[in-house]
Every structure is written in C-alpha cells, then in structure tokens.
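Missing here is one protein chain; the remaining ones are kept as they sit in the complex.
Showing subunit A:
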Amino acid sequence: MSQLSTSISKIFGIIFVRSQDGTRLYSKYYPQLFPKNLLRVPEGVITNIDVQKQFEHNVWEKGKRVGARLTKGSETEIFQYCQFNIVMKAFNEVHLFVLGDFEENEIILSQVINGIYESLNHITKDHINKKTLLENFDQVIIIIDEICDQGIIITIDPSVIIARVTMRDTEAITLDKQETSGSSGGAFSSVFASAKRTFASQFMGSG
C-alpha cells in the first residue's frame, strides 16, 4: 500500500465514550492515510484495539479537565493531546471527540463535529444521550460513515447526511418536512435552520 500525501485534509478518528468512565461506546480511526510515526501514541500503536481503548480513556480524561465548562451540546471545546488536535462535545452521559493531526485545520474539525451533532439531534429528536444513541445505534454508525470515508471528508451538511442515512435522497433534503421518524419539528427545526444557514455559508460558501 502506498501512502497518500500528508498535506491532504483528513480526519484521524471519531470517538464516542461514556462520560461516566471513559469506556468506548463506538470509535472509528482512519490510520490508513497517516504516516506510521503518527500512529505511535504514548499508549502504543493505535492500530491495536487495546491501545485505542486506553488512548480514548486518556483523551477523555484530558478532555474533562480542559472542557469542564461544557454544558450544552451546541458548545465545542478544543485541545491538544499528543500529536493531535481534538475537538469535543459533551452530551448527557456521552463525550464525543473528533481528532485530526497537529497540522489539521481546526475549523474543519469543528465543522465535522457540528455536522455529527446536528445529525444526531435529528435522529434523537434533540435528546442526545447514551440511551438514545445506543437505541439508534444503526443510524449513528451510518451517520459517521456518511461524514467521513477512511478519513476523507465526504460532506458535513446535516441535511445531506440525514438524506443519505435514511436512504431518501443523494442530496440535501428539507428536513423540516420529513416526518417519517415522527419528529414534530419544534426545537430541532429552529436549531437546525440556523445551523443550515451557517453551513451554507461555511462549507459551500457562495464566495
């Protein structure tokens, strides 16, 4: 296998852990695109699953200290651990981290974590917590798979992500109208509408 250039923008990993003890709920790493030296963390080599779990635990501990002030899911914190830039969000009983290497554009990382957040909000009807994430585990893992392919960002627009997760359309759908999951709009729609505007200007950018 040959290596892709190091200067392409990419995600190193996405981690969900339990807030109560830092154990893994679901984690994805994309080591294939990174040079070998980046895969070495203090806990060992990241391709090993036990190393990953220990690493996640340490990221969680560090994240707790750094981001003690996180209260709302809409807020994001950022910190460095080893050779990584890490953005985090705290939900009820769950911490979410998105990792990029030290050179990675931090704004992209924050847009990715926001894309995940908005999509999760949609599938859990604005109640992101450990229980709802596990109950909708099938959709959670597909959301992650629609955001990022082996570390390459596919899209971060939640309306596109949700359209594809639910296999409804290849492009963005108007989420406010689709009621199949029984969502009555409400809080979600308003948060979402504003988020969508932000995304439109940030990611697609009209210029």
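Simple rule for what comes next: a contact is a pair of C-beta atoms (placed from the backbone, for glycine too) under 8 Å apart; a residue touches a chain by one contact, two chains touch by 3 or more; residues count from 1.
Methods note: contacts and distances are computed from a predicted model.
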When one chain of this assembly is omitted, its UniProt record names it as which of these: "F-actin-capping protein subunit beta", "PRELI/MSF1 domain-containing protein", "Coatomer subunit gamma" or "ubiquitinyl hydrolase 1"? "Coatomer subunit gamma"
Which residues does subunit A use to touch the chain missing from this display? 1-5, 7-9, 20-21, 24, 26-27, 32, 49-50, 53, 62, 65-69, 76-82, 87, 93, 103, 105-108, 110-111, 130-131, 134-135, 137-138, 141-142, 145, 149-150, 152-155, 160, 164-167, 169-171, 201-205, 207
